[in-house]
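Notes for the one structure printed next.
What you see is the complex with one protein chain gone and the rest in place.
Right, chain A next:
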Amino acid sequence: MSTVIELNHVTKSYDRFELKDISLPIKEGYITGLIGPNGAGKTSMIKMIMGLISQDQGDIRVFGQNNHHEQAAIRGRIGYVSDESFYYENVTVKQMKNIIAPFYPGWDNDTYLRFQEQFKLSPGKRIKDLSKGMKIKFSLAVALSHGADLLIMDEPTSGLDPIFRREMLELLSEHIQDEKKSILFSTHNTTDLDRIADYIVFINEGRIIFNEMKESLSERYLLVKGGKELLDRDVRQWFVGLRENGLGFEGLISNRAEGERYFRDTAICETPTLEEIMYYTVKGDEAHA
């Protein structure tokens, strides 16, 4: 299975934040969800992949090519959608499209017009007069109109109404049908990824916590709910994160087999959602405290 993006020992330092020794392969032909709390480093990682910021150390390869040496060729095959609009505000949708199209040899105007119609984008409307959701729709129409092999989307669903959000997720699922297209999708909204992602990359405080197939997460993690009497010092150590209240406890275990063996008959054992995995991993220590 080939990789579409490869980060090798990538490090980037800011005043109060650091992406530390990130090594990560993103598989070709799949939707990879990038999750993590605010400030975890998702956007910085995406910006490094896009060549918007330079890493201090390490090497990033996209389509097997170094992302700094082959900037133009790589970006020609990427469709980038950001949660913040970066288009010229005072031009109309049509003018903006006319500015963008000549840069992409694979631009398909019929496809663009189809999406313009589908997303109800008014060609004469100024970019600044579009709502946040409409701006994201425009970005998506552009990204899907030049035959991008890789879609990189930074929080694309924020600001979208639930109907279009579902519509967009369906579009993305359709987009990767030919198995040569790939999508990297960063979001806070883990339910979006529950629906469409094949792989999940979890990043927290500048470190990769895991990069796994979504299905294997349910084989690995277990959510346990039970009475406090089940917890002793050794048992507590099994939990990635634990929340206790007057009635009992709820916690996440990363060794499902062991957890099920111990708690099967004494507590409620459930498969955690992505949100629960994220919550307990990030807040684990606080919950313990």
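The definition used in the following text is that a residue touches a chain if its C-beta (ideal position, glycine included) is under 8 Å from a C-beta of that chain, and two chains touch if they have at least 3 such contacts; residues count from 1.
Just so we're on the same page, contacts and distances are computed from a predicted model.
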Name under which UniProt lists the unshown chain, selected from "Sulfur reduction protein DsrE", "Spore gernimation protein GerC", "ABC transporter permease" or "Membrane protein": "Membrane protein"
Absent-chain contact - pick from A:Tyr30, A:Tyr87, A:Phe119 or A:Phe202: A:Tyr87
Candidates A:Ser2, A:Ser23 or A:Ser54 - the one touching the absent chain: A:Ser54
Interface with the undisplayed chain - residues on chain A: 47, 50-54, 71-76, 78, 80, 82, 84-91, 95, 98-100, 102-104
